[in-house]
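Only one protein chain is missing from this complex, and each of the others stays in its spot.
For reference, chains read A, B and C in written order, and residue numbers begin at 1 within each chain.
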Amino acid sequence: MQSPFPFVPEQASNFAANVDILFSFILLTCLFFAVLITALATFAAFKYRRVHPNEVGAPIHGNMALEIGWTGIPLLIALGMFAWGAVLYVNFRTAPKDTLDINVIGKQWMWRLQQPNGRREINELHVPLNRNVKLILGSEDVIHNFYVPAFRVKMDVVPGRYNTLWFRPTKIGKYRLFCSQYCGTNHAVMTGWVTVMDPADYATWLSGEVGEVNPAAAGEKLFTQLACVTCHLSNGTGRGPSLNGVYAAKVLLADGSIVVADDGYIRESILEPKAKIVAGFQPVMPTFQGLVTEEQIMNLTAYIKTLQSQPVPPKGAGVAPASTGKK
Amino acid sequence: MSENEHTNHIVQPGTYTAIILTLLTLTALTVAAAYVNLGPFNIVVALAIATIKATLVVLFFMHAKFVPRRTQLIIISGVFWLIILLFMTLSDYVTRVDYRGVRFPISQNFSAGLPPRA
Amino acid sequence: MSTTATAPVQTLPEHHYLNATYGIRSWLLTTDHKRIALLYLASVTFFFFIGGFFAMMIRLHLMTPNGLLLSADTYNRMFTMHGVTMIFFFLIPSIPAVLGNFLIPLMVGAKDLAFPRVNLLSWYIYIIGGCFTLYSMIAGGLDTGWTFYTPFSTVYSNSAVAPAVLGVFITGFSSILTGLNFLVTVHTMRAPGMTWFRLPIFVWSHYATSVVMILGTPVIAITLGLAAMERVFGLGFFNPAMGGDPILFQHLFWFYSHPAVYIMILPAMGVVSELIPTFARKQIFGYGFVAAASLAIAVIGFLVWAHHMFVTGQSTYAALAFSLLTFVVAIPSAIKVFNWTATLFGGSISFDTPMLYAFGFIGLFIVGGLTGLFLGCLGVDMHVHDTYFVVAHFHYIMVGGAVMGYLGGMHFWWPKITGRMYPEWIARIAALILFVGFNLTFFPQFVLGYLGMPRRYHVYPPEFQVYNVMSTAGASILAVGYLLPMIYLTWAAFYGKVAGPNPWPATGLEWRTPSPPPTENFEVTPVVTWEPYDFHHRPDLGLEGGAPQGPAVAPAHGDD
Partner (left out) sequence: MHRTGALYGQFKTLEQQKDTATLGMWIFLVTEIMFFGGIMLAYTINRHTYFPAFAMGSNTLSLFLGGTNTVVLLASSFTMAMGVWSAQVGKKQLLTIFLSLTLVLGFVFLGIKYIEYAQKFHHHLVPGRNFDITYCVNNPARCDDLSPSELEVEREELAKALNADPALNSHAQLYYSAYFGMTGLHALHMIIGAGLLLWLLKESLAGRFDAQYNNPVDIIGLYWHFVDIVWIYLFPLLYLIDRHK
């Protein structure tokens, strides 16, 4: 949307146009009534304004025909709106048979998705154009909500059960993904992108990796993509320790031992985060086993190396002297 | 206070005694019924007996049989609203279908995580 | 005041409820419903400004996409405490506990409410609940959202959930006792001749409100009680880790919290139903329908709660049933709006401040009510649910509707409460500022919502900024609009022009006693011989229509 005052998001799924048409119908009906009443009230307010201070109004008590009319007609219109909306909703809740099933796990505060062939993504979803896609939604902690405005669909992600959400992307592009059920501190950051691709491109994407030139730059990108950044805040206030100045430093662990944060430790921390917990932090980090390739771990390590010279936040808990911990 | 006696029916001890004896009998009956396997009807019988007992208490111990219509209406509306709460909520539960087509009660050995791949 | 028909020089009565006794004790131990109403007035105003402060912080923060001044956690605490304060401690008690408390005994011609000591107790319960909630704000704040959704609130949140929940739980009983008191008062305390169909619509609305209060509030009490026990003792009904169901919490929560919206809006509708006939000098159009619509809203309002849960994964069938009923509940509200509009026709309309609020109410309530149709419509809700569209919708209802009604009622009855008049022109300007500020604040949020901006976001994508800036600008105008009445009404209570018993004039029984009224409300028990809002058989009002031969003793009849 290029206009500075957009009012409709892009239409990129089979539902989008239908929702917009239904919305417009309700909008026009409501506008009609709103304008009608406003006009009548304004007209009456001026026509019957008080001229003499002691006058009173006409002795009118009511009118049965009018009452029945303005009860019945709006009721019929409302039932029409209901029926139209119901048809759309039943369609939305009833997924077709031939779907591409994608698993989605919501977790404070990231989305973990898995394609049918096992390829995993974080906060990104790639789907082919014109293919029915069904998301199977599960949550690891609290209630989240998977919402793509351009598709006009959303569904809660409720712990303890799976919900489903289906759509058919109809336009190639990159669309915003939101969590729209409040889920805690970084609810607003639990966002991402849905990329609709040409089926051929999707197939290529599904089978291959995209090479990165500069390991540190690739690592920095991954650090954001994998949502590491939501916990490992550089100022030390996150749920995970700040990584500034960690590389090659000594780290105090929860069990009292001290390790040196070398490449091996970083790799272990990514793949088996619960093995060595930094003192003062909870074992909340999920494993990235299967999510990242060896090459990507190397890139991440390269990025963490570049943070060696960054200022260490003062309140780094669990830090061996002169260094900040991490896990 | 002749007017008072006119509107306030005094329930006599004889009635109270008859009611408490009925209540005790029904209590014995509900315990006895619980030991008979009636399948899904055990709960129905238990609730039916409890409702009879509650009705007796309301009508006689609480004099609802003798109070103005207005008060009776209030009692009934209270019960009616309870039924709205229970039944409209249950209307969701009994028609829920989870994505594998399993009806309520939802699958019991759910464990958080990804569903198994076919 | 522009049309004062009685003698030009008015004096306050020698004895009235405000000067009956003096000292802090005489207020804190009073059982006079009028004084308790003023206690409530002071306390809800206090909470309103606390809630308003949170609102300002939210709007300021959202000026820029990355947030201007708060951290994520602080922002979450701000919007949560804004919601909790405004809903449980301002909106729900505002009109019923202040205006309703003050006026219902006067309107039905009683010396007091049925249970004056219970009335005082309900204020103390409210204050105790408020203290717990204030304590939670100091002790780490609350970040669950006012909806307290589990399992976030019971397991994951590390803010002070328990005291806040306890505070809301306690305050619920204040609401129950108020509702109970109103119901019994309307049933048993009416003056001779005050038949059901001579009751002002204000009383009908409060009757309907009370029904909602006594039937709904206990359910939220037990629900929050269970949630608190789940957090503290580890009960498991709402905890999926133990096999509980978080959606059950939502069912129970909305069973009350949706009808609670009607606790907020019905009394405001009652106020407007008083203002329009008074300032149009004309009987309300379709009295019976307006009264019945209140009850219909209260009853059907209980059958729609799960429309807050269309995208939680409740069953499709249940969603269909609840959506259908949602469209049905829109009808009684529409009936009211149509009847108000029809009342204007053939009237003699003045534009005193209360009437401006009534017009403002109608305008904003139309927008708020009609946007409810979008949300109740299943096909649209799946897009706009939990976005700013919802935020805008309920602010139009609760602020545009309930608060406009509350302020309109305040201006209308302020001369009755204090015996003095407020400065008319400042009041008209304040009403205008409120209307403009309100629309500028909340209308852009509809667009934001349709564009897909989810609610409760402390940062947002840059393409949403322009509407957020508009909204923040509107909020600052709105803040001025709220401060003005606060200042001049307080001033008027002490220094305003003496108003006299019936300055407008209006037809209700409350205007047949001095302003401010004596402690026992009426010197002699009034006998009602006229129909509601009848300006034609009321020579005591000093208007042209008052038939000179005296009030016609109309027979009490059963229907409109």
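Following the convention adopted for this analysis, a contact is a pair of C-beta atoms (placed from the backbone, for glycine too) under 8 Å apart; a residue touches a chain by one contact, two chains touch by 3 or more.
Because the structure is predicted, anything quoted here is derived from the model rather than measured.
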| item | value |
| --- | --- |
| Omitted chain - touching chains that are shown | B, C |
| Given C:18, C:72, C:219 or C:284, the one touching the chain that is not displayed | C:219 |
| Interface with the undisplayed chain - residues on chain B | 1, 3-4, 7-8, 10-13, 16-17, 19-20, 23-24, 27, 30-31, 34-38, 42-43, 46-47, 49-50, 53-54, 57-58, 60-62, 67-68, 70-71, 74-75, 77-79, 81-82, 85-86, 89-90, 93, 104-106, 108-109 |
| Residues in chain C touching the chain absent from view | 31, 110-118, 176, 180-181, 183-184, 187-189, 214-219, 221-223, 226, 229, 233-237, 241-245, 248, 251-252, 255, 520, 525 |
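One rule holds for everything that comes next: only the chains that are shown with their structure count from here on.
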| item | value |
| --- | --- |
| Whole-Å gap between the CA centroids of chain A and chain B | 44 |
| Touching two or more other chains - residues of chain A | 159-161, 163 |
| Per-residue multi-chain contacts in chain B, two or more chains | 112 |
| List of chain C residues in touch with chain B within their complex | 187, 215, 219, 240, 243, 247-248, 251-252, 255, 302-303, 305-306, 313-318, 321 |
| Contact footprint of chain C on chain A as seen in their complex | 1, 4-9, 15, 18-19, 22-23, 26-27, 30, 33-34, 37-38, 40-41, 44-45, 48-63, 66-67, 70-71, 74-75, 78-79, 81-82, 84-90, 92-94, 108, 141-143, 145, 147, 149-150, 152-156, 158-161, 163, 176, 178-189, 191 |
| Chain A partner contacts - residues on chain C that touch it in the complex | 2-3, 5, 72-73, 76, 143, 145, 149, 151-152, 155-157, 240-241, 243-247, 280-283, 285-289, 310-313, 316, 319-320, 323-324, 327-328, 330-331, 334-335, 337-339, 341-342, 344-351, 359, 362-363, 366-367, 370-371, 373-374, 376-383, 385-387, 447, 450-452, 454-461, 463, 466-467, 535-536, 542-545, 560 |
